[in-house]
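Notes for the one structure printed next.
With one protein chain withheld, the remaining protein chains of the complex are depicted in position.
So, chain A:
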Amino acid sequence: MIEQSVTAARAQMPEYEGDTVWSEHEPLIDRIPRWVAMTGLFIAIVGIWYAVTALEIVSNIILPTPMETWSDIVFVGGNMVSGGYMLEALVTTTKTVLLAFGLAMAIGFSLGVLVGETKFGERAVMPYLVAIDTMPKVAFAPLFIAWLGFGIASKVALATFIATFPIVVSTAAGLYAASENERMLFKSIGASRMQTLVRLKLPTGLPYFFTGLKIAAVGVMAGAITGEFLGGGQGVGALIRVSASQLDTPRVFSLIIYLSFLGLALFLAVVWVQKTFVFWNKSDKPGGAA
């Protein structure tokens, strides 16, 4: 009976004929696919650059046109591929960067463990590190050149010096990252201090360590190039300085482009190693360590 009357009432109701789809839309700018957005932005920037040079708002001596720059990029690329002097410069800078990165990793990691794991490191070493870190480290460049000469060593030293600090800080921070629960667990299963360090604190701190490495990858590039600006030698930085002094701005631009490839490659290498080693995600899932 009740059912019947409900059916009857429903039959009398008018059908709803409005929208059946949610009317919430993402704004247009957020719906552009990534590759379209990136290409569009690139074209826009080059377009503005072209306009600025074509209208001679800025003199061509100071700012080359996009076409000039492009043809110089092609020229420099050709020189490198055919094993010319610019390849030599790039190899020198790459060597400097990799050597410095390796040294910074070794020194930074060791100091980081000293600071993060021992009271002595935390109390005595850390204050000095903080003090040195606040100094403008580039200012040490002349000193390194005076000590180590105009060869690759002085550049490696400066780049290492700059890149070490972020690794120290992130390694130490990583060692503090293990939770009280995890420490208690290791204590309760009779783990030694060394075991707790190697089996708990270091793996837990890996994501922090890699964050430090990414900052260091940027720092090591800056250090190497600055060293080459100030100390001459054979690297890309020295080439850039010479080109700039000759007002060969297209060359400066194209050398910077190739340098940024080097920096990007280093950065991506770090990202790749991180993805391989830190395969777990510190998710908020209940199973993972809290």
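Throughout what follows, a residue touches a chain if its C-beta (ideal position, glycine included) is under 8 Å from a C-beta of that chain, and two chains touch if they have at least 3 such contacts; residues count from 1.
We adopt the following convention: contacts and distances are computed from a predicted model.
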item: Name per UniProt, for the chain absent here [options: "ABC transporter ATP-binding protein", "Uroporphyrinogen decarboxylase", "Cysteine desulfuration protein SufE" or "ABC transmembrane type-1 domain-containing protein"]; value: "ABC transporter ATP-binding protein"
item: Residue, one of A:101, A:186, A:210 or A:253, that touches the chain absent here; value: A:186
item: For chain A, residues in touch with the removed chain; value: 179, 181-182, 184-192, 195, 199-200, 203, 279-283, 285-290
